[in-house]
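What you see is the complex with one protein chain gone and the rest in place.
Going by the order they are written in, the chains are A and B; count residues from 1 in each one.
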Amino acid sequence: MGDALADAHPHLIEVSEVKLAYLARRVLFLLVVIWVASTITFFIPRISPKNPIRERFAELARTGGFSPQDMEKIVAAYNAKFGLDKPVVQQYFDYMGGILRGDLGVSLNKFPKTVWELIMEALPWTIVLIVTTTILSFIIGNIVGAVSAWPKSPSWVRTLSIPFILLQGVHPYLLGLLMIFFIAFRLKLLPLSGAYSVGIQPELSLSFLLDAARHQILPALSLILASVGGWALAMRGMGVTIQGEDYVNFAEHKGLKQNTIFSSYYVRNALLPQVTGLALAFGSIITAGVLVETLYGLPGLGSVLSAAINSNDFMVIYGIVLFIVVGVAVMMLVVDLVYPLLDPRIRYETK
Amino acid sequence: MTQTQQQPVLRVIDLQVTYYTDSGRVRALDGASFTLNPVEKMGLVGESGSGKSTMALAMMRMIKPPGRIEGGKVIVDDVDLTQLSDSDMRKARLSRISYIPQGAMNSLNPVLRIEAQMRDAIKAHVPEMSGSEVQQRIGEALESVDLNRNVARMYPHELSGGMKQRVCIAIGILLKPKLIIADEPTSALDVVTQRQVMETLDRVQKQLGAAIILIGHDMGLMAQFVDKVAVMYAGRLTEISTVKQMFTTPMHPYAIALIDSLPTLENKGVFKGIPGLAPALLRLPPGCAFHPRCPFAMDICRTEVPALEEKAGRLVSCHLYDKNGNRVHQPGEAVLQR
Partner (left out) sequence: MSATITSPAAGAPAVPAPFQQPPRRVLVARYLRRNKSLGVGIAIVIFLTLFTIIGSVTIDTAKKAYPLAVKTKQPPSAQFPLGTDWYGRDLLAAMVRGLWQTAVIGFLAGAAATALGVVLGFISAYYGGAVDKTITGICQVLQPIPPFLIQVIIAGSIDKRSVTIYTMALIVFLLSWMGPTLVIRAQVLSMKERMFVNVAKLSGMTNLEIIFKELLPNLLPFIAASFVSAVFGAIFASFGLSVLGLGPMREPLIGNIIYYSLQQSAFFNGWWWWPLWPMLTLILIFSALTLINIGMDEIANPRVRRTE
């Protein structure tokens, strides 16, 4: 009749078996996602007539003065070298093979830099921005949402949360523009753009880090303000559902203080489903990050991607998209694994 | 009515609850009054929408907007709950008057262990109690509802429906209240578990010496468990009698019809309902709310709301009876056989 767990031991073995199978399924799923993403991104830029090598050399030719025939010969030579003269399908398989070996190829526009090098150079800037933004907007957004849906919150708090929620609608680019204009330009409080002040050498010193941090404030703020609303709205909806639950009602019947009910009964239960949204939020912040990086001139993955798209440097495009999708996929896996630790109902799936 | 030597533990005086909806005002509870003595068990019956749950919520002061308690008193042991400050009322809940919810399926916090949910209830009222004392209390409460002490370490989803209901009862008695309201505690349970739960309630009540109001619509359950029965209709109390009186000589026509509709061993297969429908509370008929469906309706019933008065040893609100409890007949009326 579903009675008490008499003996935990045989049960634990069941659970870990199930967990392993579950893990395997999730990993497989993510591999499929990565494969689909890379396939899609592989074929799309090929529609464009632009040849990145030609672009690069055209640039050089403008300044250096190659003759057109010479340039064509060079371009043809490089095409052959990179295998760009082979049929597209062949290139696809070559590329996929390369990925399995961990070889992301070489940037066509910025040759001889490899795609991997470009990514690694840009990554630190992006990671710092994305991670801090995701965490901060999660915390702030969920608090705002929880509080705004709680009828016993003081009304000034609830009115204040409305603009936050509305901000969700505004594009981070727009927010960024407004902030650049008012805070950086008019008020001159924070730097206009760039990752660090002109003239300073990037190094691992405190003064550099502080300077870099100062430059991150506006971009981070744009992203946070734009994402907070999303969390707040979702949390508000969740909060309202949880409020209507019998156990919240019963908590009041038990004579618990409002603060206790708020934290242990309301927020704890409403927050759980929100955690599952973290991975996708991560993904959407990355995409918003691309725009914000362009706006603020930050040398992160977004800017590199932007430049690559403009010159149709498809190797770089593939590499970065692949990297981002893997990042999101890994986040999803992490969230999947962490969630059962938080929700006791999921732990004993076998039951 | 039973002679009260002691003070009644509960006196409800003229309790009124109104809901302000988009479509108009709804009188969910219209001047309910009754008393309850210590260790007495009262059953509150009525159809859905008759006001029984509203009564319970009003007593706990848990009526939420768009509802409001418009007036009346709820006096538990000399303390009028309606006059208490919010924070005092909070303290009164569970300690003076406790509520065992309907459908305990979802009444327990899914992410907390049972002991955590019991501990927070205790701590909210007696913060100075030591950890070991709290553990002791929890253990005792669980035992008195016939549950193993190690249930405390479990999560709600690991328990069966009957166990969850008993946990809710255990929580309801943690602070030894003088008055317990059990709102349809057995509706969602199978018959066997029902009996278990009712026996638990019975035992618990005796141990505590508390009064119980049992809300429900299962007359059979009432007959077995309570001392007196209160029947509600359209937000008003129609009759409050002892169990014996209610089941053998009900007076109010609605109560009569209710008892009449109960299947007996003899009339198997023949069921009598009450013709007509309960009125929507938005459009209550004038006068007595039951008069459109009442076989004894008189002219006065259509205009004047009958008051709940003591007649023939019980409380009944009906124009049909005079001060002595005799029926006011019209000539030619058939006398009802009982």
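Quick notes on this structure:
The working rule: a contact is a pair of C-beta atoms (placed from the backbone, for glycine too) under 8 Å apart; a residue touches a chain by one contact, two chains touch by 3 or more.
Since the model is a prediction, treat every value here as computed from it, not as a measurement.
Shown as candidates are A:129, A:235 or A:317; the residue that touches the absent chain is A:317. Screening A:97, A:154 or A:169 for touch with the missing chain picks out A:169. Contact between subunit A and the unshown chain involves residues 29-30, 32-33, 36-37, 40-41, 44-49, 165-166, 168-171, 173-174, 177-178, 180-181, 185, 229, 233, 237, 240-241, 243-244, 279-280, 283-284, 286-288, 290-291, 294, 305-306, 309-310, 312, 317, 321, 324-325, 328-329, 332.
Here is the rule we use: only the chains that are shown with their structure count from here on.
Once the centre of each chain is set as its mean CA position, subunit A and subunit B turn out to be 55 Å apart.
On the subunit B side of its complex with subunit A, the touching residues are 60, 62, 90-95, 98-99, 101, 103, 105-112, 120-121, 124-125, 148, 150-151, 154-155, 157-160, 163, 168, 171. Residue ranges of subunit A in contact with subunit B, taken from their complex: 1-5, 245-247, 249-257, 260, 264-265, 268-269, 272, 343-345, 348, 351.
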